[in-house]
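Of the protein chains in this complex, all but one are displayed in their positions.
Chain lettering (A, B and C) follows the sequence in which the chains are written, and residue indices restart at 1 in each chain.
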Amino acid sequence: MGFNCFNKEDSLFYDFRLASTTVILQLICPDRPGLVSELSGWIAYNHGNIRHADHHTDNEAKLFLSRIEWDLESFSLDKKSIKSEIRNLAIDLHGKAQVSFSDEIPRVAIFASKQSHCLVDLLWRVKLGELQMQVPLVISNHPNLEQICNSFNVPFHIASINQTNKYESEKHILRLLNEYDIELAVLAKYMQILSKSFLAKFSNIINIHHSFLPAFKGAQPYHQAWERGVKLIGATAHYVTEDLDAGPIIEQTIANVSHRDEVDDLIRKGRDTERIALARALRLHLRRQVIVYRGRTAVFT
Amino acid sequence: MGFNCFNKEDSLFYDFRLASTTVILQLICPDRPGLVSELSGWIAYNHGNIRHADHHTDNEAKLFLSRIEWDLESFSLDKKSIKSEIRNLAIDLHGKAQVSFSDEIPRVAIFASKQSHCLVDLLWRVKLGELQMQVPLVISNHPNLEQICNSFNVPFHIASINQTNKYESEKHILRLLNEYDIELAVLAKYMQILSKSFLAKFSNIINIHHSFLPAFKGAQPYHQAWERGVKLIGATAHYVTEDLDAGPIIEQTIANVSHRDEVDDLIRKGRDTERIALARALRLHLRRQVIVYRGRTAVFT
Amino acid sequence: MGFNCFNKEDSLFYDFRLASTTVILQLICPDRPGLVSELSGWIAYNHGNIRHADHHTDNEAKLFLSRIEWDLESFSLDKKSIKSEIRNLAIDLHGKAQVSFSDEIPRVAIFASKQSHCLVDLLWRVKLGELQMQVPLVISNHPNLEQICNSFNVPFHIASINQTNKYESEKHILRLLNEYDIELAVLAKYMQILSKSFLAKFSNIINIHHSFLPAFKGAQPYHQAWERGVKLIGATAHYVTEDLDAGPIIEQTIANVSHRDEVDDLIRKGRDTERIALARALRLHLRRQVIVYRGRTAVFT
Partner (left out) sequence: MGFNCFNKEDSLFYDFRLASTTVILQLICPDRPGLVSELSGWIAYNHGNIRHADHHTDNEAKLFLSRIEWDLESFSLDKKSIKSEIRNLAIDLHGKAQVSFSDEIPRVAIFASKQSHCLVDLLWRVKLGELQMQVPLVISNHPNLEQICNSFNVPFHIASINQTNKYESEKHILRLLNEYDIELAVLAKYMQILSKSFLAKFSNIINIHHSFLPAFKGAQPYHQAWERGVKLIGATAHYVTEDLDAGPIIEQTIANVSHRDEVDDLIRKGRDTERIALARALRLHLRRQVIVYRGRTAVFT
């Protein structure tokens, strides 16, 4: 079956493949005068037509952050040469750089558990072309969401976790990520904590936490929020780090609540904030609009 | 079944059937002292336990609006007697009243066209138990969304409309609404204008308009919004009336936009505001929290 | 001088004195059937015309909360009798009740320190009639804001606090509150912690905390927020309790921030969220729309 009923009128799907390819440079390095000129000069010298250019200076840390996007077609260097020249440039600048090409669609694994709302939302946005990524596999510790994945024609793998098999289960997951050549993992209400040793081997991971971090860290944030009697609840999409709930924040959304809302209402309202925050954060990441530095993010919109 | 992977852990589905039944009274009548006392006195006299009671007075029009919800179980009157007594009460008060029972799940038809986002969202929320309604049929003027309906096990009917067959097509639709015993229709991006004669025969209809009404009435509101250079876009869920885009507003949501957003970005961001506004409005309607008066709504939350 | 240039066209000032007087009952008691009927029956029996009636049931704690407002003019009981009958009613219901009259304008002391934004905003809203309260005195531990108070014709008292005189200073403040017959204190960026013994003697206090509580408790929340790299900042208006930053929340507001915002920008944006949250909370309190229970608030809007 599958949602192959999606069609042109309905979606932007495939549009991005037809669009002409762009090069995206993300750079972070010590700040000094002349950096914008050098970067844009190099692009102009090679006949690049800049579409977007965004820079930020962290005055405290004296860091320069940049994201520049230009057309590949007219550019005088090919992909390989671009990567090599940028590598050298980053070394010269004592910084770090990453080059991406808009026609290379990232391979993303979605991790889920029993709740469907984020998973369905992400798969639907992929089908519609809002999120330009491939989903070669969904990994879950429970069988519940298999049929949803089937209906979207997305392979579903179970990696059940219990008190004794965590190490083996994570090894299994790492093999899958490697086998399927996965670049990014998205924890769509995965409800499991990835171990330090897992993160040492695969760390490009986005999580959705169901609170307005750093409020209500840890388990059952909606119960905590109800207990505290807050008038707003939130959701936070962030990169995963060893220190749980302390990773760099990409996006936060909120919803109003009142004394009439029970915990179940907070959970229901929270589903919408979670879906929106995760989808926005993922889109920003996929479009290479996020740079991580000093435990925080610069989001170039 | 499709999507039968939805399960207890994931959802509140069926919870509302297990919950004890409540009676919901919605009343509108000329204001005068003692109304709250009479209503609550009648309920107490019959051993009703009030769960929610909300009243509003329109001081200009001297109208009294009330929504009271109480337990059926302990109540000394049965459903039929309640309906009959409330009918008499409304006559006495020179007003209008409607009685609903929480265990009678409304039968709702969804009208769609080619765009899937609102339809998928509504069906998913029904499955999850957020929207307590039955969907005996989806009606569309295009075949595109049939497979989505199949995957949710919802019957799909095509009523194609062209320049010459509008009258026959609407007759066909009215037959379907009658045959399936439909109480409410939801226009989930239906993109067709229902005729005056249609509305004379079936008028309990909720629509989603993709702008912050009354701004950008009519066709292509996102193009209009882009042209005008607004910094916020909106969506409006409202009851359908003959005067297009002038029906009573139930819910409005907004999203920030900037000069960087093209028309396509407005359409993309708009999909989220449309989904949220329509789902919220429909939930409020289904829970009998909306009273229409003087071309506007009182929403008891 | 003074802002006596405020005038009819500009404001709603004095309107509330001309409006006919209402009685406001706030009640909290154990839940049982018939409570709404008994309350509204008593009001109807005494010829009261109900303007607003709001009830809430805390299902977990089996508590009934109610706020009813009705006209005094037509009512057959005078103020004294109302107070006495409600006192007896509360005893009968094993609950707590408070009666207020809309023509008795609360006497409120504002506590400030060096920052002017909340103080100016509150005084301006009082002048404009948005906040129906009297401000017989402003208390501050610094002389900075005296001229502002002078320009509004509001008495200004300094109660300086240092490491050795806290006890004496608080005694001085308590004498002032007593002398000026103060019902409520508002901490408008007071930046001092009131002692346990102070709160034992005067506890009807609203504070504005410059974060989205419970995130960023304690000192310098904007610095904490910047360090954490959040994408939203907030402000929280709450009642003061011994446990700092843990008091019942009345209102929370937020503002978007980005990586481009320095700590100073967070402080600047925060001023607007603080002013709005505090003014809204205070208005809700003054209109007797807030009931505190179980460390949280019911806000009847």
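Just so it is clear, a residue touches a chain if its C-beta (ideal position, glycine included) is under 8 Å from a C-beta of that chain, and two chains touch if they have at least 3 such contacts.
Bear in mind the structure is a predicted one, so any value in this text is a computation, not a measurement.
Student: Where the complex has a chain not shown, which of C:102, C:115, C:236 or C:252 is the residue touching it?
Tutor: Once the missing chain is taken into account, the touching residue is C:115.
Student: Among B:89, B:158, B:199 or B:254, which one touches the chain that has been omitted from the display?
Tutor: B:254
Student: Which residues does chain A use to touch the chain missing from this display?
Tutor: 33-38, 40-41, 43-45, 47-55, 57, 74
Student: On chain B, what residues meet the omitted chain?
Tutor: 56, 59, 212-216, 228-232, 234, 248-252, 254, 258-260, 262, 295-299
Student: Touching the absent chain: which residues on chain C qualify?
Tutor: Touch with the absent chain occurs at residues 1-7, 9-10, 12, 114-117, 120, 124, 128, 130, 144-148, 151, 258, 260, 264, 268, 272, 276, 301.
Keep in mind that, in the parts below, only the chains that are shown with their structure count from here on.
Student: Going by C-alpha centres, which chain is most central here?
Tutor: Taking the mean of all protein C-alpha atoms as reference, the closest chain is B.
Student: Going through chain B residue by residue, note those that touch at least 2 other chains and give them in order.
Tutor: Not one residue of chain B touches more than one other chain, so the list is empty.
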